[in-house]
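A protein chain is absent from this complex, but the other protein chains hold their places.
The chains carry the letters A and B, assigned in the order they are written, with residues numbered from 1 in each.
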Amino acid sequence: MTLEAAVRIKRDGFRLDVTLSAAAGETVAVLGPNGAGKTTLLRALAGLEDMEGHVTLDGELLEDTSRGLHVPAERRHAGLVFQDHVLFPHLSVLENVAFGLRARGKPHASATARKWLDEAGLGDRTEALPRALSGGQAQRVALVRALVTEPKLLLLDEPLSSLDVSIRAEVRRELTRQLASFNGVRLLVTHDPLEAMALADRLVVLEHGEVVQSGKPEEVTARPRSRFVADLAGVNLLRGHAHGDHVTVAGDEALAAAGAGEGDVFALIHPRAVALYRTRPDGTPRNVWHGHVDGVDAYGDRVRVRVVGPVPLVAEVTRAAVQELGLSAGTDVWMVVKATEVSAYPA
Amino acid sequence: MRRARVPAAIGILAALGLLLFLLPLAGLIVRAPWSQTLAELTDPTTTTALGLSIFCSLSATAIALVLGVPLAMILARTRGTLRNILRALTTLPMVLPPVVGGVALLLAFGRRGLVGSLLYQWSGIQIPFTTAAAVMAETFVAMPFLVIAVEAGLRSLDQRYEEAARSLGAGYWRVFTRVTLPLLRPAIFSGAVLCWARALGEFGATITFAGNFPGRTQTVPIAVYLALETKPEAAITLSLILLVVSIAILVGLRDRWLGV
Partner (left out) sequence: MAASMLAACGGTSGACALQTSCGVGPVRTTLTVFAAASLQPAFDKIGAQLLTTNNVATTFSYAGTQTLATQLTQGAPADVFASADVAHMTTVQSAGLLHSQSVLFAHNRLEIAVARGNPKHVHSLADLARSGLVVVLADPSVPAGKYAAQALKAAGVTVHPASLEQQVTGVLSKVALGEADAGIVYHSDIVTSGKVDGVVIPDNQNVIADYPIAVLKSAQNQTGALAFVDFVVSTDGQSILRAAGFQGV
């Protein structure tokens, strides 16, 4: 069972052009900043948006605009879990869950719904109205409501973002378990890298309506291909042109990089590999730039120092080093990066 | 929670506004010939008019629900010029003097009216002077109140509830009856109450289009108007009865509709 989709949507000032495939048994997370078109993509797959392109699920064509084919949302067997759950406020928890069963004419809707709710640990909340539920309970009810109809495709929109931070970790573990027991295609969208890393077997990074990168989470963060991914991985990412052992980046600065190869590349520098000095250091490193500190942010005992210079970089140093060097906004510093610490890969 | 203090000026104006409602009511209650009330209550003119009024206003509200909710749905879906035109047409009876509305109804559904003439030729049925005409007049005048309320309710309704229902496999009618209508219940209820209250008090369009005949088209407002000339005490009593009945129906309906 697989999902194959090519979704193109054009609206005032907004464009989405995504090709996507996902197989049963894997959880695919579409990750991107707000406004990237993630929710629109999800809604298009569910049949709730006008789109161009095609969607195939388990061999069944759900959408093919070249042939004018559109299977309406109610006949797609796609379970959609909205960001803020969208439980029917006038129906009890039991009736919310039984809704899909009744709509599809399944017998024993109440009994089935009750069984699912029991399994989800919500057996004592069946008669409650949604407004009486906690955020975590509402999230679980929304998921059960989608799963009980046994859809072929499960679509989750920011499943954890509406929850209180204190319960997120717990709900995330629960969600991981429930996702693992669902056999269909699992697709979730999120802007939260942590959520994506924790839940997904595969990441699809969406920016400005386009897929900029996809792959296993560790592959994606190891070789970011966009500013968004670089930021979430917490690394410096430069774009440039490689000539053997150096890369020309913006401002015609030459960056020494061991084995950079040839052609357009991304150059990745981990902040820990950026050393800072108050005076120009002597010695062999070839990547030496002068700049001044733009900002200092502490994370635990590590401190990230943003430096503005010919090549803007973030350096990660210890608190002791900040004290010793007397670093604060405006301080003049020298940045040094060894050529072996720059990893370059084709753009 | 501690709210900001309300300035005295607001309080005074609000009190004046309230007095404008309260004083006429007090006038009715103080001047009411209480000793005659029971006699008036059992007077056939009163009971007939009251029964007719309740029948007509509830019928008008029922028709307004059946026709007005779909109309509100269309209005809520349309955009731009078409919507403005539809809206203006729908709200026309709200600004039209009811007597003019009655004349307009005559010109449309009267024996020589645009549609009424065809009806009369084919079937010999004449709408004016019938109870049906009273119901039509009340519907004409009162339905906009329902349409406006339901349209506002639809516009503020989160469409994702309907989308969630669809994604769960519900077709159009199931979504409409199990999700849209229940979620619209407060808007429909308040719209229906406004509509019913307007229908109950309707006078101008009814007397113009339906005329006045006890038991057929003489609703309470018309009976009150006629009684006011000959026996004002009866008019006051009748008005008070109307007041009590409307409050009773309002409270009763509220419990039934909004009782959870």
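Things to note:
Keep this in mind: a contact is a pair of C-beta atoms (placed from the backbone, for glycine too) under 8 Å apart; a residue touches a chain by one contact, two chains touch by 3 or more.
Just so you know, these numbers come straight off a predicted model, no measurement behind them.
Shown chains touched by the missing chain in the whole complex: B. Considering the whole complex, the residue from B:V193, B:I207, B:V220 or B:I241 that touches the absent chain is B:I207. Not every partner is drawn; the one left out touches subunit B at residues 106-107, 110-112, 126, 128-129, 207-208, 210-214, 217-218, 222, 225-230, 232.
Everything that follows uses one rule, which is that only the chains that are shown with their structure count from here on.
Chain centres here are Cα averages; for subunit A and subunit B they lie 54 Å apart. Residue ranges of subunit B in contact with subunit A, taken from their complex: 158, 160-161, 163-171, 174, 178-179, 182-183, 185.
Remark: subunit A residues 43, 46-48, 72-80, 82, 86, 88-90, 99-100, 103-104, 145-146, 149 touch subunit B in the complex.
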